[in-house]
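A protein chain is absent from this complex, but the other protein chains hold their places.
Up next, subunit A:
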Amino acid sequence: MDARNNLYYLKFGVLKMNRNDVVEQITKIFQDVFDDPNLTLKDDTTAQDVPGWDSVAMINIIVAIEEHFNIRLKTREIDGLKSVGDLYETVLAKVS
């Protein structure tokens, strides 16, 4: 299902996004940012594990996530992220 439709249903309480949806959609965003359709993420994946994950890529990830989920990540939340798993939880808390 298209993410936009997802959000539409979410807004009207018809559909709740679960952790798997968030993982799947964030993985797609990472694949787009790093131009690698085969990129996979684990909860404990960090910036060291993904070639090219520098501060510029990080901003692209954050901006893409904010636009995709229509949420806002606070500076302190971003600074507190240690791994991809943290990112999932932060996003999930805002969309579910």
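The rule is short, and it goes like this: contacts are C-beta pairs under 8 Å (C-beta built on N, C-alpha and C of every residue); 3 or more make two chains touch, one makes a residue touch a chain; residues count from 1.
Methods note: contacts and distances are computed from a predicted model.
S.K.: Looking at UniProt, which of "Choline dehydrogenase", "Cation:proton antiporter", "HAD-IIIC family phosphatase" or "cytochrome-c oxidase" names the chain that isn't shown?
M.R.: For the chain missing from the view, the UniProt record says "HAD-IIIC family phosphatase".
S.K.: Out of A:Thr27, A:Thr45 or A:Asn60, which is the one that touches the chain we can't see?
M.R.: Of the listed residues, the one touching the omitted chain is A:Asn60.
S.K.: I need the residue numbers on subunit A that touch the omitted chain, in ascending order.
M.R.: Interface residues of subunit A facing the absent chain: 2, 4, 29, 32-33, 35, 55-56, 59-60, 63-64, 66-67, 72, 74-75, 78.
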